[in-house]
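One chain of protein is taken out of this complex; the other chains stay put.
Let's turn to subunit A:
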Amino acid sequence: MIIPPLAAESIFHLGNFAITNSYINSTIVVLIFLVVGFLVKRGFSKQKDNAPRGFLNFVESLVELLLSYMDKVTHGRDKSIKFLPIVGTLFFFILVSNWMGILPGIGSIGIWQVHQGEVELIPMFRPANADLNMTLAMALFVVTASHFLGIAAIGFFKYANKFIKLGDLWHAFKTLNPITILTAFIEFFVGFIEIISEVAKVLSLSLRLFGNIFAGEVLLTVIGSLIAFFVPLPFIALELLVGVVQALVFAMLTLAYLTVATTEMHSHAKRDTEDIEPTPAF
């Protein structure tokens, strides 16, 4: 039994660029998406009346389902459609790569390589999200995109006022009410905590996905090496569930961050219950 190591292993090198086993898996997922996207595009342009059939119908129902879930967070179909490209892509990419991780052969088919002086079996495939680089890249993209979209939606100075609340402080001083000024000072420092929470968002998004998928891979390896037949089946079913839940959590958190970033804050008088993590309004 070889328990998968924490970092993805490189299979071969293209120049200086190490191709890891996770990278192979994510490339396969991207290729699947290219093919499916091409087929769907061709199907929709060929379609005569406005009624999709077969596979197109399935794809359309998936998009509809996703949109109906997104509406519960954004409270508006136009905003859901605006964020669908980011959130939907992430959701389906994570879902497909998670589910690919429990296919037979992933983590078990490999090549023998000399690794730290010993000959070891290096798996050819490893779930794409069992590599921290992958999830970190997605989390960084999400948080950066939320900032850029926030600036684009409500303007730079209003957006900056969410973190460095000099504007609110100035408005509070103009009222000359000591309680308001005190509240504004406290909120000024809460703004700095918000900056830290932006970094924490990246950490928690990436580590949650990585931890769940990597732990699932280790669990399946251990159970599969204990008893090969029938006993791993419930664990595989569990991994199916974990795969879809983690994809949903990542996508919904992405959507929540995007929604919070692009929503204008209320004036400071109304905003008395605010916690550190910006929870979206449901």
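In this text, contacts are C-beta pairs under 8 Å (C-beta built on N, C-alpha and C of every residue); 3 or more make two chains touch, one makes a residue touch a chain; residues count from 1.
As a convention for this text, contacts and distances are computed from a predicted model.
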What is the missing chain called in its UniProt entry, if the choices are "ATP synthase subunit c", "Paired small multidrug resistance pump", "Peptide/nickel transport system permease protein" or "Teichoic acid D-alanyltransferase"?
"ATP synthase subunit c"
From A:Val143, A:Leu220, A:Val242 or A:Ala256, residue that would touch the chain that is not displayed:
A:Ala256
Could you tell which one of A:Lys72, A:His115 or A:Lys174 touches the chain left off the display?
A:Lys72
So one chain is hidden, and I want to know which residue out of A:Lys82, A:His147 or A:Arg208 touches that hidden chain in the complete assembly.
A:Arg208
Touching the absent chain: which residues on subunit A qualify?
69, 72-73, 200, 203-204, 207-208, 211, 245, 248-249, 252-253, 256, 277, 279-280, 282
